[in-house]
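Note that one protein chain of the assembly has been removed; the remaining protein chains are unaltered in position.
By letter and in written order, the chains are A and B; residue numbering begins at 1 in each of them.
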Amino acid sequence: MGSLFNALHTSIDAGAVILIAAMGSLLAERSGMLNLGMEGMMALGAVAAVVAAGQLTSPLLCLLVGIAAGALCGLVFGVVTAVIRANQVLTGLALVLLGVGLANRIGTDFAGTPMSTTFSSWPIPLLHEIPYIGRALFSHDPIVYVAYLVLPAAASYVLFRTRHGLNVRAIGENAAAADAAGLRVTATRTIYATIGGALAGMAGGWLVLSLTPTWTQNVTGGRGWVAIALVIFAYWRPWRVVGGALLFGGMISLGFLAQDQNWGIPAPVLAMLPYVLTLVLIVLPAFVPSIRARRAGAAPAGLTLPFYREAR
Amino acid sequence: MYDPQPPDVQNDQTVACADARATVVEMADIWKAFDDFQALSGASLELQAGEIHALLGENGAGKTTLSNVLTGIYRPDVGTIRLDGEQRRFHSPAQAIAAGLGMVHQHFRLVEPLTVAENIHLGRPELPRRLSRRRLISETAQAMEQYGLTVNPTARIWQLSIGEQQRVEILRVLLRGARVLILDEPTAVLTPSEATELFAVLRRLAASGRTIVFISHKLHEVLAVSDRVTILRRGMNVATRPAAKMTPEKLAKLMTGTERVMEAPRPSKGRGKPVLELRNVSARGDRGLVSVREASCTVHEGEIVGVAGVSGNGQRELTEIATGLRHPFEGTVAIDGQDLTARLPGDFVSAGVGHVPEDRIGSAIVPSATVVDNAVLRAFRTGELSRAGVMRRGAVRVFTDRLVTAADVQLPDIDVPIANLSGGNQQRFVARREAWAADRLLVAAHPTRGLDVRAADQVREVVLDRRDAGCAVLLVSDDLDELLAVSDRIVVMYEGRIKGDFTAAKARRKEIGYLMGGGDLVGGAGAEAPS
Partner (left out) sequence: MIRLQRRLRVDRRRSITLRLAGVVISLLVAGVVLQISGSPALMLGRRAVETMTTPYGMEQGLVLATPILLTALAVALGFRMRLWNIGVDGQLYIGALAATGIGLNVNGPTWLMLTLMMVAGAAGGAFWILGPALARAYGRVNEIITTLLMNFVALQVVNWLSLGPWRDSTIPDLSATRRIPYELPILPGTNTVPIGVIAPFLIAAVVFFIFRFTTWGYEVDISGGNARAAEYAGIDVRRRIVSVMCISGAIAGASGAILVAGTTHRLSSTISNQYGFSGFIVAALAAGAIVVLILVGLLVAGLLVAAITLQTLGLSVDAVLALYGLILIGNVVAEVAARYRVVRTTKPPPELQFAPAEALAGAGPQGLSALTAAGSPPESTD
């Protein structure tokens, strides 16, 4: 019993990284920006937090440094694709190479040493004392609560309940129409690319400040890609991302559980489970015609399309 | 430097100004170049309060470009815009909207997955930061009542008919406080009766002091609705005249610069065996909704069957069924008695079917590929051009040269990407290629749309020649005049159904228009039993 709730605790933590990054990708995609460079921005956010941890004592400040690094990458992506209007796919892939390569290069000197500052658990008074479930659900560090409650609620509210969110969605769907209605397409897209980068940086930063908590080479291990895949799985809806992230986290903790309990499954097989799950989540439903149609309808129609006002 | 305005134009303007209405907009000496052509060469436009001003010209004359300059979408290379006598420079549509200039685009600028209410309010500064669904809907309903344009406010745009979408677009512009309302070819997507309704709305708006700019190339309409007409040709003003003093013939002459000799109709030499036989076909459109319903139609050798109807009533899907691009979920498709239901487009090509689709650039041409590769798109599998999976490159080049000559396409080199050709050249190229592919059946959707008069005549010739050679032709067009001029029989499509079957000689516009708008003829005159 206890180990099961431990596994739940781990699932929530492991899912949080994906959740934060996926929310960043979702927001950027809603404005029409598909940044495939999530992996690179996460890696840079992580290494920035690691470097900051050498100087700063507050984990929150380190996280902010990670966020800033990610935001800077996102801004670069925004300027290159929305202002200069370069190809989003190639620019995103370039960011993966640049981000992962640079982060690994900078991180070489830090590899393996435990972090001097990390986030500590922030049990919620009373609730965390509930037997079993209390520890599993209510004794995480503050960023986990932010990831599961504040982020999806805020994203959902802004996108679907405010004028600003309506503008963002319109820009993501049909930039020419939004422009004709007087909205600022390029500025909005650049800002949302930056927000996406900031959240990727936050995911990377939190990963090394809490989950691992140490820098290892390739520490992001494909989580940026999983985040992009989860947005598709979630039909671009914030709350559905939470479900996807929990499933992913569940697979990771299943791996720990299997090792812990000696189920005799080789470690590499367990390590591939989260990726296999992610693939299954996006591939299998696509063969159900109704889901495929729903997915096609949910994707922002202007995703990756550059906007030229004077196009004929 | 010559004076871009011919002297007689200035005379005319002084006559018009005697009308003594206040001038609202004055555009003078507007120049605009795109990469490959000069769209505007010193065009000008003067608009008065409370008038309906038609902007007339052939395709490519610069009507839309001029409007886009006025509404801040394009920035002019040279030229001044004055609003109420004050010189203005718009850097974005937002600034033009704020100044009271609104445009209803030919391809609506609506966000499909959003609701009517959301679209209408999009970009309004008055919109509260926090959205209230209820308030959005009630304000929309209120505005609809005020302007007499009603649409379900909670419907999503993609669920609406084209006519309803147009109403949303007009409302959206009005709600932004437009004093000058520009409508780009608004009647192209409407039935005759919907167009009449639209004109009534426009007159009401003009009576309330707004200025309406009405872009069109349909002469009768222009004369029926407008107070003044400005005619553009090749990016320049030809004339501005009061509509009351004009006739369709005079307008046509100003528009094209020549008097058009209407050719005598070329009747069919008599029809032969049936070629295309559609039996009770039903099919779904791209959105998964049923868009062709139990349609039956037979096209014989040596006849042109015209399909009339407001666009979006299943014509595109019908042409796709007849060419194998879309599979019906019920009914059968046969060519020359051979059942081709649910077969691949390649089988239709082999059966001798040529197809000029509606969206030529999107689906009949590979823009990045060379002229050579585009020329053999339909015929590359034939023994003439390839053998055992290997292309016969020499034969391919000969084929291309012949096609380019036959289509009268001007180009330096057949190895350049076809995207380098102008739209009109591409269209003639596709029409000729498909005519060659069409041994038995030619399916042509709007083959002359967007062409100037001369090019349109050439394409029509190709279609008629094919028929005279004994080929069956299915011709879709939303230009009733064109259908009446070339078809031997006309059927009407409404909401996916085929209604009516007229012998072209006996067809009356009024009856066809009635069917296009959803009416039914109960054994009425002119209707014949489907053959």
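We adopt the following convention: contacts are C-beta pairs under 8 Å (C-beta built on N, C-alpha and C of every residue); 3 or more make two chains touch, one makes a residue touch a chain.
Since the structure is predicted, the reported quantities are computational estimates derived from the model, not experimental observations.
Asker: Touching the hidden chain in the complete assembly: which of B:Thr80, B:Thr154, B:Ser193 or B:Ser386 does that?
Answerer: B:Ser386
Asker: Which residue from B:Asn237, B:Ser268, B:Ser282 or B:Gln315 sits in contact with the chain not drawn here?
Answerer: Final answer for the missing-chain contact: B:Asn237.
Asker: Given the contact definition stated above, which residue among A:Ala14, A:Ala53, A:Ala71 or A:Val96 touches the chain not shown here?
Answerer: Touching the chain that is not displayed is residue A:Val96.
Asker: Which listed residue, B:Val25, B:Ala39 or B:Ala472, touches the chain dropped from view?
Answerer: B:Ala39
Asker: What chain A residues would touch the chain not displayed?
Answerer: Answer for chain A: residues 36, 40, 76, 80, 84-87, 89-91, 93-102, 104-105, 108, 217, 221-222, 225-226, 228-229, 232, 266, 268-269, 271-272, 275-276, 278-279, 282-283, 286-287, 292, 296, 308, 310-312 touch the chain left out.
Asker: Tell me which stretches of chain B touch the chain missing from the display.
Answerer: These residues touch the chain not displayed: 1-2, 4-6, 8-9, 31, 33-39, 41-42, 59-65, 75-78, 233-239, 253-254, 257-259, 323-325, 344-350, 355, 357, 362-369, 373, 377-378, 380-381, 386, 389-391, 393, 410, 417, 419-420, 422-425, 450-452, 455.
Everything that follows uses one rule, which is that only the chains that are shown with their structure count from here on.
Asker: Quick one: report the Å distance separating chain A from chain B, using the average Cα coordinate of each chain.
Answerer: 45
Asker: Which positions of chain A touch chain B when the two form their complex?
Answerer: It comes out as residues 161-167, 169-170, 173-174, 176-184, 293, 297, 301, 309-310, 312.
Asker: Help me check something: in the complex, which residues belonging to chain B touch chain A?
Answerer: Residues of chain B touching chain A: 34, 73-75, 92-94, 97-98, 103, 105, 108-114, 118, 121-123, 127-131, 172, 176, 288.
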